[in-house]
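One chain of protein is taken out of this complex; the other chains stay put.
For chain A:
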Amino acid sequence: MSSSSSSLYRFGIIPLALFFIVFFAYPVLHFLWGSVVVDAGGASFLSLRNFTDALRSASVLRSLSTTLLLSILTGVVSLLLGYLLAFQVVRRPPIIGKIIFVAAIASLFTSTIARALGWRVLLGFEGPINKMLIGLGLVSEPLQLINNFTAVAIGMIHIQVPVVMVGLIPVIEALPRDYERAAIGLGASRWNTFLTIHLPMTWMNAVPVGLIAIMATAAYFTTPVLLGGGRVNVIAIQIQQASQVLFEFGYAAALSVMLVVMISAVAIFILLLTHWRRSVRARGSS
């Protein structure tokens, strides 16, 4: 009985595996393979030329550092804001929690293009933020709020916060409320309880959720294009130009590989850091 059902499971995974291989693994590997194949005079051979070209290009290096900075900034800020929101969703009375949850989720259903264009209106020279600043007498001239790194970061954070919030809700729910009750009963304020009990007990599970925002941001194309005004040249834009403007597929593939390697390094660093903490705690619970 159990052997027949387990063999059924084994066969049951085949369609999924085939789908994965045909529609994901094959095209991606095929594309990435192109990064190490160079055509010269009708013959093609293996070469790292695409990589050495890319690494020699100042604009590529600048793109990589811009992408890394944007991703980490977005990840960190989204994690902080998402944590506060998730905390409110879990710990507030159910009605308030649900309102916050629905409001945050609603923005997830809106197209990222629409949201970026919304920010263009808000942050524009004639936009409401500049009008308000001038109206309050804080500035005399409209500020340059659009077409720069800050605008892109704002747009990206706006996109990632709800995602991070959803990921953090179970992390916060997993912490029994008695820990907070114990701290409050011992005289700690709510804010003090949050900082001294809640955060230290959940950060190692929360930080990997921020990793999702970092990885998603690193490959984002629309928001940097629409809010950066050509000045925020992230690696996704370089890849798009290499493949669709210059038709340098090998070069585009090499840039993709570099992006994957860079983000993997960040991911491994974060997971090692938090896994080490978790294993300390796991030893404790056993």
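In the analysis below, a contact is a pair of C-beta atoms (placed from the backbone, for glycine too) under 8 Å apart; a residue touches a chain by one contact, two chains touch by 3 or more; residues count from 1.
The working rule: contacts and distances are computed from a predicted model.
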Absent chain [UniProt protein name; select from "Ion-translocating oxidoreductase complex subunit D", "Cytochrome c7-like domain-containing protein", "Anion-transporting ATPase" or "Putative spermidine/putrescine transport system ATP-binding protein"]: "Putative spermidine/putrescine transport system ATP-binding protein"
Residue among A:S7, A:S59, A:S189 or A:S264 that touches the chain left out of view: A:S189
Full-complex contact with the absent chain, from A:L123, A:I197 or A:L226: A:I197
Selected from A:K131, A:R181 or A:H275 as touching the chain missing from the view: A:R181
Residues of chain A (touch criterion as defined above) contacting the omitted chain: 176, 178-179, 181-189, 192, 196-197, 200-201, 281, 283-285
